[in-house]
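Right after this comes chain A.
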Amino acid sequence: MATAVLEARGISKGFPGVLALDDVSFRLDAGQVHALVGENGAGKSTLIKVITGVYRPDRGTLLLRDEPVTFDHPLAAQRAGISTIYQEVNLVPQMSLAHNLLLGREPRSRLGVIDTTQLYAEAERVMTRYGIRTDVRRPLRSFGMGTQQMVALARAVSIEARVVIMDEPTSALEPREVDTLFGVIADLRSEGISVIYVSHRLDELYRICDRVTVLRDGRVAHDGPLDELARVELVARMLGRDPAEIRRDGATRFTGEHTTTAGEPLVEARSVSRRPVLRDVSVQVRPGEVVGLGGLLGAGRSETAKAIAGALPVDAGTVTVAGQQVRRGSPAAAIRAGVSLVPEDRKAEGIVPTLSVRDNIALAALPQLSRSGVVSDARIDRIVDSFMRRLRIKAASPYQKVSELSGGNQQKVLLARSLATGAKVLLLDEPTRGIDVGAKAEVQALIDELAAEGLGVLLISSDLEELVEGADRVVVLRDGAVAGELSGDQVTEEAIMATIAATGETDG
Partner candidate 1 sequence: KSEDSGDTPAPAGSAGQQVVQSAGATGPTCTLQSFGGQKFDLKKDVVGFSQSEKEANPFRIAETKSIKDEAAKLGIVNLRVTNAQSQFSKQISDVQQLIAQGAKLLVIAPLNSDGWEPVLKQAAEKKIPIITVDRKINAQPCTDYLTFIGSDFYEQGKRAADQMMQALGGQGEVAILLGAPGNNVTTDRTKGFKDRIQEKAPGITISFEQTGEFTREKGQQVTEQLIQSRPGTKGIYAENDEMALGAVTALKGAGKSPGQVKIVSVDGTRAAVRGIVDGWLSAVVESNPRFGPLAFSTTQKFLEGEGIPATVIISDQEYTTANAKESLGNAY
Partner candidate 2 sequence: MAELAAAPHVWGGRARLLTWLQEYGVYASVLALLLFNVVFTPHFLEVANFRTQLIQVAPVVITSLGMALVIGTEGIDLSVGAVMALASAMVVLYLGYGAPVAIVAALIAGAAAGAAGGALVAYVGVQPIVATLALLVGVRGLANVLVPQLTEFRNPTLITLGSQSVLGLPLVVIIAAALTVLVAFLVKRTTFGRQLVAVGGNRAASRLSGLPVRRVLITVYIISGLLAAVAGVLATSRLQASDPTSLGLLMELSAITAVVVGGTPLTGGRVRVLGTVMGALLIQLLQATLIKHNLPQSWTQMVQAVIILAAVYAARGRRA
């Protein structure tokens, strides 16, 4: 057998109250695309951070081409030829796209100083290769998550590396960009570069990966070639359940049927505009209905949701909840009216990292959980307990800091926060992004359940399958305007794609 490019032997890593990795061994061969899968909190990101020198392992050794190595800084790993895209996009928001892309490798002029003209030209060239043509001088934070993810990707790949690690690179990408990414991975493989690939999207794994390592509760649950392992088997290994049981349950947990009361819309956005991202967008959600919001990256889906939630001031248009017009620009008013948003960027806009799981869940519902300004711990405990159980939030205790949870569990905490307000309408922006198959199914089942209880749900998802199966109706956005609306039997992946691709005749 050829020597491994990278090998981890008997790695253990603990955090207060949690043993995130327990005697994990992992071997990466040259020119292979190696899948690393597991439930939320299984330890995938932790393993990657140990490999790249972000964390020091408590025990175990790391070998690079059979030589023992220790990286005490990500820079050291980078110098050794390991390049990484971390799970949460880790770039500098205020810096321009170009500077982010080329930080540390800026083109120099003859005087030895950075040549900005060349810098921007180079950045434009690179981004065009990834299908993005844009003003690379703009600060990174002014781009959508998808574009940011592509920048991180381009950055990681363009560093001369022997190993490229991708921790959920596609969670913010839409199908076309995923294709671009896979093209890049194929190129890498043909150059003999190895890839560690983490994703919760099983289709993707089967499309590009050669080998798979399954982690469960910090231990290796399976390791072997991927094509020998059937889908259900893989899921079963991840969840530690019986394959037969999995087979019964199907792909998503959506039942697809809701009894929509034809009555008054719970929430209605009428001709909402905000330059330059939204133009004349109208959406309504009735009780018991799941309305999907489709479109490409940057189509304005997040903005629509934020406008409805009062978090984005609009230039024109109105939002009414149960017939009452909501005061503009105030999430508080929206929440009081029963509209609650689970934002897309959970790190920047979702969790409060310094607070516990418990405080994060109770945050938005505090007024309801207190009497004359004094909080009732008993009531908070009750509600936190019930939601932690209902959403199966994995935490050492309700008092664990939310920043210490895995991404999927953080997402559940945010969902719990919205539900705790007793919202009548939920605006879910990519609620299953970065969530493992098990948790994803749970969340989807929960969406169904909530709709059945009479809640209205606005579901934003880049996962077409999820939209098709979960939504009763899909509103498709393009360039910040409604491009079409599909309902009933019209809701198919093909129809959505067609609406997105249709040339601008709907623009008028």
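Basically, a residue touches a chain if its C-beta (ideal position, glycine included) is under 8 Å from a C-beta of that chain, and two chains touch if they have at least 3 such contacts; residues count from 1.
Behind the choice of candidates: all candidates are chains of the complex that A comes from, given by their letters.
Predicted, not measured: the structure shown is a model, and the values here were computed from it.
**Q** Out of the listed chains 1 or 2, which is the one touching chain A within the complex?
**A** None of the others touch chain A; the one that does is 2.
**Q** Note which residues of chain A are touching candidate 2 in the complex, please.
**A** 12-20, 22, 41, 54-55, 58, 217-218, 309, 311, 331-336, 341, 343, 348-355, 359, 362-364, 366-367, 370, 373-375, 394-397, 417, 421
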